[in-house]
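Note that one protein chain of the assembly has been removed; the remaining protein chains are unaltered in position.
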Amino acid sequence: MSVSSWGWLVLLFPLLGSLTIALGFRVLPAKAAGIIGTVAIGLAFACGIGALLSLLGDDPEARHHASSLWDYASVAGLDIKLGIFVDPLSVFMVLVVTGVSTLIHLYSYGYMQSDEGYHRFFSYLNFFVFSMLLLVLAGNFVLLIVGWAFVGFASYALISFWYRRETATRAGMKAFVINVVGDIGLVLAAFLIFRELGSFDYGTVFERAPEVFATNEWTITAICLLLLVGAFAKSAQLPLHTWLPDAMEGPTPVSSLIHAATMVTAGVYLIARTHTLFVLAPTAADIAAFVGLATLLVAGTIALVMTDLKRAIAYSTMSQIGYMIMGVSIGAYSAGMFHLMTHAFFKALLFMAAGSIIAAMANEQNIDKMSGFGRAMRFTSITMVCGGLALAAFPGTSGFFSKDEILAYATARGGMYEIFTVLGYFGALLTAIYTFRLIFRVLPGKPCPEAQELIDTGHVHHAHPFNPATGEEEDTEVGFPGAEHHIAEQSWPMRAAMGVLAFLALFAGVIQIPGLDEVVTHFLDPVFADSPLAEIVPSTGADWLGLGIGGVISLAGIAIAYWLYRVNPGAPRVLEERLRPVHTFLFNKWYFDEAIELLVVRPALAIGRFANRVFERFVVDGLVSGTRDTVRGAGGVVRAVQNGFVRSYALLLVAGFAGLALYFLLSSS
Amino acid sequence: MEEVLFFVSALGALGGAVGVIAMRNPFYSVLALIVHLFSLAALFLLLTSAFVAAAQVVVYAGAVMVLYVFVVAYVGEGGEPAWEPIPGQRFLAPLLGIALFVELSIAVLSSSLLALGTQGPDVPAGFGDPAAIGRLLLEKFLIPFEASSILLLLAAVGAIVLASNRREGVGDPSERFAEEEGSTPKAPAVPRPFDEVPSEEGSPTPSPGGLA
Partner (left out) sequence: MNVDWFIVLSALLFATGAIGILIRRSPMVILLCLELMLNAGNLALVAFSRMVGNGQGQVFAVIVMVVAACEVVVGLGLIVAIFRRRLPLNVDDLRELRG
């Protein structure tokens, strides 16, 4: 089968799965919905493998296939096809997305079991995977935007999955609105591309761009900046990042899939895909890199003080995506994409483990109340430690190889880019500290009451259902989480998924060992061959040096965390007291939410109020009512003539006749 | 001689006209109109229109006025004040009438009809005879002739329909008037039983709504 056919099949299965579950939710038993959902994505993964194998059968130079189903719009100079573009980059993304999604579907099969909205969940999840694949496989900017928008919708639907929870719906709206801001940027960029280059199709655009634009012309810079707006909104980079922590209102599999592994990486994919344009606008690329760096550091510092388990992991996601964005912006394409892949593995795993722990805590997410799960939930803790090691880039894990390769590249590029290396390593230190802060707070130590209950009875603690954010009591009906909570130890699908991911998190680094095999780099070479930045290849020695420094830093971070949270548990509180302003600043997330509220939300509301009170009432309504009143008044005046008296009518007749005669007399004399 | 006849007839016509509009009793108005019609017939004769004069007397004064007399006798009105203007119209009505007269006169007299100042051309002997009128009616004005006969038919049918004895009780508006008094009201002396605003009862003039 040809590569393109595999590509279409990849798209087909999740869509079919979503539709089947959506249309048949009344007749399908819950388990069937879960199986259909998981199998659909599994088939998509299989087709992804098929596409990969077909692609590998091609000459490396010819590994790009565009295929279109039909012409979507072919009028007036527009030629938009419903077409996909299969090349190493998209196949890479397809494999990552479908692979991790299959595992997450498997996890959800167990985790969401007692939820009333089980069918809805799988339908949405499948739809999300379909949209993400559409985004990744799109062959032209229009279809990319379609996939982009669908992904935004799926994210909204899944964040507000428990739609009767007020905090969840608000978070969903916030995510959607910020994503729409990104969409605007993306659409404007697409317009400009069409205006300058005359086509939406990837092949045409990337061929023509170097011919039409000189380097750093303002048009191409504008296009790239607008693309960046879209990328930043979707990937939760500064300043459009405020939606991601709130998005943790969604169920844990959602956080793990969308907000760790796939959707938030769409921005990275975008920059990688349009790298040709970014090469022509180095200023924009540098801006992207600096934003990524800034996000990395800001998110890292916030994660140091976060007490909500899922939010802390969310900030970690933001930080790691900052690495990826930095990577693909400065030219470390394959390193950035590889980090995307490994991050998907260990972050999804971390979320899964967090979900298991939160389930054991009956929906409590505050780590201040958690401890001692190391003994109560062995499997979960082991996998959590695996994920944490990978995240902290412990030597030998996949994270080690991926993250530090980016920094090595930055060193190799030299000059200004050394900043990225230095601050990147600082960020790595922060990463290690906050990751193991979480692990050392939650896992070891004296078991908290819920953990004790688990140890003693083997039953998951069952509390009154409540909203972890506000503490108010809730129902367990549709729109709320279900009555039961499922932990990994008691659910084999969860264990299977977490086990696979733990293995990958630890050992996936072997495919990209510098100097030995660089599978990912070689695979992605043809895609990035046209970029001059791809020619900067750090020597193996430099690579290993970078890796070595990274390893040392990672160990240092783990050690610091160990000292702060195990050896000397009073130290964090002392630090907090001494640095109270800093702590408050970090705890309030650098006041970004408040800043946005002040700068954007309040003016918008004020404009709305003005429009309502002044403009609507006086101008619009004034026009309408004014017209109405004028007509009515005129009618009233005229109506007074119709008083019913025959004689007054006769008088009018005579008067009219007299007047007319007078006029004619005067005009003729 | 002709002038004398003219002035007498003119006076009769004018007197009859003024009598029509000034008399209180409608019966007297009808009689005044009959006088007016006879005077007009005399004026027609002065204009050598014998047939029209005869028709005037026979048809108008004879048939139409008799009809009027019948109806006035049937309706039996009498004794109403002569002039009850709508408020605001007290001066306008005569004023406009006079204005009308003045304008018409000016219009006619100052027109370029040269023949106005004359007596008219010499007419042949049979001018105004029934034969001449008849010839015109049947030759040149055949269609208006036939149309007017259809009109007469329509009018006759309409009169029958209007004055026929309908079945009482179905939407008879007189019941509305009977409500207020509880007895059979007489037509002219009914003191405004169907004023919507109750405060108007008793006031002789209707509520101001009249324009001009």
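Order as written gives the chain letters A and B; numbering starts at 1 within each chain.
By our rule, contacts are C-beta pairs under 8 Å (C-beta built on N, C-alpha and C of every residue); 3 or more make two chains touch, one makes a residue touch a chain.
These figures come from a predicted structure and were not determined experimentally.
Residue A:G644 is the one among A:G57, A:P532 or A:G644 that touches the chain missing from this view. Taking the complete complex into account, residues 639, 641-647, 650-651, 654 of chain A touch the chain not shown. Across the interface with the omitted chain, chain B contributes residues 2-3, 6, 10, 13-14, 17-18, 20-21, 26, 29-30, 33, 36-37, 40, 43-44, 46-49, 51-52, 55-56, 59-60, 63-64, 67-68, 71-72, 74-75, 77, 80, 82-86, 89, 92-94, 96-98, 100-101, 104-105, 108-109, 113, 115-121, 123, 127-128, 132-133, 136-137, 140-141, 144-145, 148, 151-152, 154-156, 158-163, 165, 172-174, 177-178, 184-188, 190, 192, 194, 206, 209.
To be clear about the criterion, only the chains that are shown with their structure count from here on.
Those residues of chain A whose C-beta lies close enough to touch chain B in the complex are 640-641, 643-645, 647-648, 651-652, 654-655, 657-658, 661-662, 664-665, 669.
Residues 85-86, 89, 92-93, 96-97, 99-100, 103-104, 106-107, 110, 206, 209-212 of chain B are the ones that touch chain A when the two sit in their complex.
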